[in-house]
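All protein chains of the complex are present and in place, except for one that has been dropped.
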Amino acid sequence: MIATFFLLALLQIKVPDAAQFVGQPQGRPLAGAQLEQQTMAISHELRCPVCQGLAIGDSPSIMASNMKAQVRELLERGYTEEQILSYFEKSYGQFVLLKPKFQGVNALVWILPVAVLAIGFVLVVSKAKKLEVEPVHAAAEEEPADDPYLARVREMVEKP
Amino acid sequence: MNRTVLIIGLIIVAAIVVVLFAGLGKDPQHIDSPLVGKPAPPFALKAVNTGETIDLESLRGKPVIVNFWATWCVPCYEEHPTLVANARQLPNVQFVGVVFNDTEDKINHFLAERGSAYPTLLDTNGKTAIAYGVGGVPETYFINAAGTIVAKFEGPMNTEILQENLAKAMR
Partner (left out) sequence: MTATFGRFLILASVLVSTTGAFIAYAAGAKRSPEGLKWSQRFAYAFAGLMVIATGVMEYALITHDFSVQYVAHVGSTQVPLWVTIVSLWSSLEGSILFWGFILGIYIAGTTWVNRNEHQEYMPFAIGTWLACGAFFSFLIAGPANPFLSVNPVPLDGPGPNPLLQNHLLMIIHPPMLYLGYVGMTIPFGFAAAALLRGRLGQSFLRPLRASLLLPWVFLTIAIMLGGWWAYEVLGWGGYWAWDPVENASLLPWLTATAALHSAIVMERRGVLKGWTVTLIQASFLLTILGTFMTRSGVFNSVHSFTQSAIGPTILIFLAAVLLFSVLLLAFRIDSLESDGRIESAVSREGMFLVNNLFFVVFTFTVLVGTVFPLVVEAIKGKQMSVGRPYFDAMVVPVGTALLFLLGVGPALPWGKTNRKEMLRALLPPMITGAIALIIGYAFGVRNALTLITLFFGGYAIHVTFAQMWLPLRQRLKKGDAFAPALIDTQLRRGRRRFGGYVVHAGAVIVFVAIAVSSTMRTQEEVTLTRGQSTTFAGYTVTFLGTEERTEPHRRSTIARFNISKNGQPVTTMEPRMNQYAAMREPVGTPDVHSTIGRDYYLSIMNIQGDQVGLLIINVPMVGWIWGAVLLMGAGGLIALIPMRRRTYVVVPESSPTIDDEAIA
């Protein structure tokens, strides 16, 4: 890591850095299995811009693997998931976030299904109450066919 | 008549139709850039063809066209002549090519074969491209004299599109 920076400095090369966009790392640098796991997790939340709706974690495209490498590097340097997502959001817009944020209009996409579940639940309970009456002893048995009368009918029907 | 069903139904009809209608005619492949109107992310990269290091910040004062491309990209072959021709005709505009995930050999071979009129920089791991929000190649960013991104264009460039977007950077 340090060697790379040194080499870059020597060549007077400078690439845009996350620090310019989201400040200094606020987490703890990751390594090993934890790094891999977290890279994977974040890669599944970022949309691959060249593909069609796939996450960068699932895409075989070149840009996606660059983005994955960037995610890994930022994690190594101690950036938090939140910072990394916001770094990508700054250059690609909300488009890049496969999991919409719970804010503004976007919150609706999370709220609406839950609201429908709640309303539906109330409707189902009230409908069930309405349909529920005092037990009239059930005529419909699991196997109505075991009824001798029905058996007779069937016999009539199935006779060639 | 069941008024509840009618009202809820009509609301659903209206909502679905309006939303889908609004979506008609848009290109789902196009990604708006949140960087338009924002300062261009600075970079300093080595030019493969000239050997010098180009620092974006040192180019302030004239419009800059940053074209992201690669030798493995088919449509890039298509737009290259346009870029070279325009770069030769517009001395007051700085053209910069940025190539990612490529090798110097391939780039130099490409440029030797198809002409080169401006520095072509190598962005080894696509970090500059990511900072610019590049989706696929080719993609071109127009930066004005103050260093602000004014437009982004996805796909192969032609002179008309180039002029149109450059006008925004000249303003």
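Here the chain labels run A and B in written order, and each chain numbers its own residues starting at 1.
Everything that follows uses one rule, which is that a contact is a pair of C-beta atoms (placed from the backbone, for glycine too) under 8 Å apart; a residue touches a chain by one contact, two chains touch by 3 or more.
Everything quoted here is computed from the prediction, not taken from an experiment.
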{"item": "Interface partners of the hidden chain - shown chains only, full complex considered", "value": "A, B"}
{"item": "Listed residues B:12, B:112, B:146 or B:167, member touching the removed chain", "value": "B:12"}
{"item": "Absent-chain contact - pick from B:31, B:48 or B:107", "value": "B:31"}
{"item": "Residue numbers in subunit B that touch the chain omitted from display", "value": "1-3, 5-6, 9-10, 12-13, 16-24, 26-29, 31-32, 73-75"}
{"item": "Subunit A residues that touch the omitted chain in the full complex", "value": "44-45, 47, 51-55, 58-62, 65, 93-100, 105-106, 108-110, 112-113, 116-117, 120-121, 123-125, 127-129, 131-133, 135-136, 138-140, 142-146, 149-150, 153-154, 156-157"}
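Keep in mind that, in the parts below, only the chains that are shown with their structure count from here on.
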{"item": "CA centroid of subunit A to CA centroid of subunit B, Å", "value": "30"}
{"item": "Residues on subunit B engaged by subunit A in the complex (per definition of touch)", "value": "31-35, 41-46, 53, 55, 70, 72, 100-101, 123, 125-136"}
{"item": "For the subunit A and subunit B complex, residues of the former touching the latter", "value": "11-16, 20-21, 49-50, 61-63, 66-67, 69-70, 88-93, 95"}
